[in-house]
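Before anything else, here's the structure in question.
Some chains have been omitted; the remaining ones sit where they do in the full complex.
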Amino acid sequence: MGMPMELNTMIVTKGNEVREEENRFVLQKDGYRLYPIDIPIAVFKTKDSEQSGTALIKKVEWQQGKTTITYTLVSLKSTN
Amino acid sequence: MGMPMELNTMIVTKGNEVREEENRFVLQKDGYRLYPIDIPIAVFKTKDSEQSGTALIKKVEWQQGKTTITYTLVSLKSTN
């Protein structure tokens, strides 16, 4: 009877992010996920990879069992 | 450093809901608010009024310090 959700403290893109504009991306994930908004959050490509950057989430949308976040990359970690 | 939010267990419209379609409404509230999705939730006009109906929230959106919910009224309490 409750509503299942997941508390997330990082963004794991799995390469599914879609670039909307320069450094703004949209990412859809399964399930209802709680992310911090407007707070720096680490970005990873996979949960086992090195951190690829830091983002600010600007929008979170919950609908039909999916979570869609819009985030701005504020720093990138080069892996050279 | 944390993200302030509010856990809500009912919808209080204060008459600010906008009808989108027959029994579907959109309501914007200040702050980031956590509402249960797809679970029956009581609707009130003000927090001190009698319950006016029951709704299912179909969409929750967080952006720029506002929460926008889209809900479907599934029952109405007549006050006659």
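First chain written, first letter: the chains are A and B, and each begins at residue 1.
Please note the rule applied: a contact is a pair of C-beta atoms (placed from the backbone, for glycine too) under 8 Å apart; a residue touches a chain by one contact, two chains touch by 3 or more.
It should be emphasised that the depicted structure is a prediction, and the values quoted were computed from it without experimental measurement.
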item: Assembly copy number, counted for this structure file with 2 shown; value: 4
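The working rule: only the chains that are shown with their structure count from here on.
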item: Euclidean distance of C-alpha centroids - chain A vs chain B, Å; value: 26
item: Residue ranges of chain A in contact with chain B within the complex; value: 1-3, 32, 34, 36-39, 58-64
